[in-house]
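Some chains have been omitted; the remaining ones sit where they do in the full complex.
Chains: A, B, C and D, in written order; residue numbering restarts at 1 for each.
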Amino acid sequence: MKNLSLLVLNGPNLNMLGSREPGVYGRMTLSDIEKAVRHKALKLGVKVEFFQTNHEGELVERVQKTRGRKQVIILNAGAYTHTSIAIRDAIAAAETPTIEVHLSNVHAREPFRRHSMIADVCAGQITGFGADSYLLAMEAAIRLADR
Amino acid sequence: MKNLSLLVLNGPNLNMLGSREPGVYGRMTLSDIEKAVRHKALKLGVKVEFFQTNHEGELVERVQKTRGRKQVIILNAGAYTHTSIAIRDAIAAAETPTIEVHLSNVHAREPFRRHSMIADVCAGQITGFGADSYLLAMEAAIRLADR
Amino acid sequence: MKNLSLLVLNGPNLNMLGSREPGVYGRMTLSDIEKAVRHKALKLGVKVEFFQTNHEGELVERVQKTRGRKQVIILNAGAYTHTSIAIRDAIAAAETPTIEVHLSNVHAREPFRRHSMIADVCAGQITGFGADSYLLAMEAAIRLADR
Amino acid sequence: MKNLSLLVLNGPNLNMLGSREPGVYGRMTLSDIEKAVRHKALKLGVKVEFFQTNHEGELVERVQKTRGRKQVIILNAGAYTHTSIAIRDAIAAAETPTIEVHLSNVHAREPFRRHSMIADVCAGQITGFGADSYLLAMEAAIRLADR
């Protein structure tokens, strides 16, 4: 799809990657992931925005702004995945195809991480592959946009 | 009641009205609602503040500031209705009469929208009448202030 | 809307208003409410029927009879709100727009009063404003009929 | 079985058939069903009573009166199916074989329609075949009486 741009949105505590519980999240920093994402975007010929925030309201607003644009959102909402109806509503309001990603296998952790408030308004989920979850989502995003 | 002012508070994604899921929320924008509210306030002879934010913390603070003032809050907390103990605590702390409103009939949607964390610290609820929910709440607010 | 008539239906124990738990329901009798309703109906130019019964089956039948008429039902089903699938089915069968009202804030009382069996087949709810709940519902009814 | 008579009992809102949610319940009226039932009764050589009421207490009493008679009850308790312990107790008290019928497939609708308070004191259930549910129940009733 021409002129597709990807918005890679990262929620709370993802700015702590690299040092944060490396047994769960690995040693790559968010900056490392951003580099890999930008590198792949170049190869795929798509534009990419990369954004992190610890504020639920900012995630809501970033999602809202995609409305009516040729975008796909790749969203790692972090802890807000499990609690935020506001982000869920933003995705539904924006009508932008959204892919939910997680670094860790959320199903192999605490029970409260097994439920996603946003999963049923997303197009799909990619979970458990570390930084690769983002890169796979980029490929999925392009195919999604092509449909 | 003399000098009564109304604070109409709008939570997350209400800035998306008009385009957001029109089958559920209708075609009026938040700006259209604001106009109708201001128009009715003129007729009723009350002051009105109209505010929207996507941030839970800002809703908390707006509610807090009403403490000790001659105000009634008309609150459409959007998605935070169902999850925010912080807004609930702010209403209890402010001791300002508050009316919960919703555009859509929240009881006819997903199960998680049936429960309100704030309903039992509000004076009452008006739900399901679209923009009219706000206008009815304005009348209710004046009667409430008169008691 | 021309020739609109309102049916104000009251369920069990609402005939006890005035003496019944005045801390919860106030000091107005049902007859006081009826007067206020009739007075407002005159001003609004609509016909009004006002009816109370303690029998679930009679509520069912009163709702049924509205089918195909230019009516809006204002329904305070009292205790049956929380248990009656029969009344719910009657509303769906009649296809008459119905507004659920409550005098008290049902959300600030026992947990079993938080769930309404009829809410999702009603157009909207107005709860917690005492007798004003009925008067607000009358205004809502007219706007509903105008749509 | 000689002298068998069938009591076909219909609960709340079944008097609305034909116009009531035809997508769910079809276009036949209760009177159409009664005709079909009476026609089949003639062919089967059994007497039949056909009764509808919107009142739980009347269903209770109709069931009670079958005690000690050569009857089988065909019971479509409508909404009371899911809430009435009183009807359940009446069936147990009457000791009359009872067949639970439903026009629609109650399992494919709202979750609260999946549970029947009376099923375990009935002999069997026939559900989902529209008016044919009654006719099949008539055949089942005869075989039941023959045992």
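Quick notes on this structure:
By definition in this document, a residue touches a chain if its C-beta (ideal position, glycine included) is under 8 Å from a C-beta of that chain, and two chains touch if they have at least 3 such contacts.
On a predicted model such as this, the values are computed, not experimentally measured, just so you know.
Sequence-identical chains make up the whole complex; the displayed set comprises 4, and the total in this structure is 12 copies.
Simple rule for what comes next: only the chains that are shown with their structure count from here on.
Between chain B and chain D, the least number of touch steps comes to 2. Among the remaining chains, the Cα-based centre furthest from that of chain A is the centre of D. The two sequence copies chain A and chain B touch through a face in which the numbers common to both fall below half of the numbers used overall.
Centroids of chain A and chain C (each the mean of its C-alpha atoms) stand 47 Å apart.
Separating the centre of chain A from that of chain B, both taken as means of CA atoms, is a distance of 32 Å.
In chain A, no residue touches two or more other chains. If touching chains are joined by edges, the resulting network of the protein chains shown is an open path.
Of all residues in chain B, those touching chain A in their complex are 11-13, 15-16, 19-21, 53-58, 78-80, 82-83, 112.
By the touch criterion given at the top, residues 105, 107-108, 114-116, 119-129, 132-133, 136, 139-140, 143-144 of chain B touch chain C in their complex. Of all the residues in chain A, the ones that touch chain B in their complex are 55-57, 60-61, 64, 67, 83-86, 88-90, 92-94, 117.
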